[in-house]
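Every protein chain of the complex appears in place save one, which is left out.
This part shows chain A:
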Amino acid sequence: MKIKLNRRAMIAMGVAAPALLRTSWARAASELRVMAWQGYADDDWVKEFQEQTGITAQVVFIGTDDEIWAKIKGSEGKDFDVFAVNTAQLQRYIDGGLTTPHDLAKLPNQKNVLPRFQDLAQIKGIMRDGKVHAIPFCFDSIGLIYDKAKVSPAPDSFTILWDPKYKGKVLAYDNGEHNFSFTALTLGFPDPFNLSAEQMGQIKAKLSELKQNVLSFYTTPDEALQLYKSNDVALIWANYGQQQVKAMKDAGADIGYVNPKEGALAWLDTWAMTSGVQDKDAAEAWVNFLLQKKIGEQLSERTGFGNTVAETGSANPNDKLVWLEFVEDPTKRSDLWNEVKAQP
């Protein structure tokens, strides 16, 4: 996700700063300091939250994972109460003691989430030592986009990317890390984020085969769309998931989206409380508020991403999603990926 502060957010912050000064010495407890991605704390939600609970959420929007880390780690968790973070990134916050576990009794709405998110112990990375360090909120999968006119019936497996029938009609993503992970899933390796040297060798050979089928490797959604428009493209490994689907449909493409049966990689953003949380109840009220069905639907409608409460195009109920984790050695994967690309 790369969303920068927009004008609305800037204005909101400008208005919020004096308000913070005024109220902070009168009613300190009713302030909640939120750090979020754009789209995770929209103005109408903040307003409604205040009407319902009397708590004013002061939202700061961030643009990169590193920015979250700099702000949370920089103040040792004291500058914010609650923040949005993905499950892979979350680990270093838990390691550093920068989070406060959630009390599920304070989050009644978590009982109504989609089956996939019901058992938090099943979601790798958010629990540690029996405590829930973060609550899933927003996600998207990295599945396959296919052109309905050219691929029929709809594909159900990543192996279709290797099908000689689609030679020169496949767009893949130019990134060693993800390509090794998804090929590991395709080959049936149990842990795609921790590969042995032997597994990496097998994947490298498999990716060299994939290269023969690929028209081009893309890096941005725009680029993929442009390639699709001016070439005969049947299949796209969709690194940007629903964002890409929406852009292509807006451009008039007749496409479908599937999460193949081997399991699709997926990112998952969560809400975590900082170690410096001032009013734990207020923070949990905020998370509970956002777990409403109405909010989830609005989130998906506005951003295109999946939410944890209402079903969306990101995934069907039975789709297998594999939450992204840090990989064993990104440098190694990138080197091997270069070798794949350098082969004739």
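By our rule, contacts are C-beta pairs under 8 Å (C-beta built on N, C-alpha and C of every residue); 3 or more make two chains touch, one makes a residue touch a chain; residues count from 1.
Basically, contacts and distances are computed from a predicted model.
Trainee: What name does the UniProt record list for the absent chain among "NADH-quinone oxidoreductase subunit K", "Phenylacetate-CoA oxygenase subunit PaaA", "ABC transport system ATP-binding protein" or "ABC transporter permease"?
Mentor: "ABC transporter permease"
Trainee: Considering the whole complex, which of A:217, A:289, A:305 or A:323 touches the chain not shown?
Mentor: Only one listed residue reaches the unshown chain, and that is A:217.
Trainee: From the list A:83, A:139, A:158 or A:337, which touches the chain that is not on show?
Mentor: Among A:83, A:139, A:158 or A:337, only A:337 touches the chain that is not shown.
Trainee: When the complex is taken as a whole, what residues of chain A touch the one chain not shown?
Mentor: The list for chain A reads 168, 174-177, 211-212, 214-217, 219, 223, 226-227, 229-232, 329-331, 334-335, 337-339, 341-342, 344.
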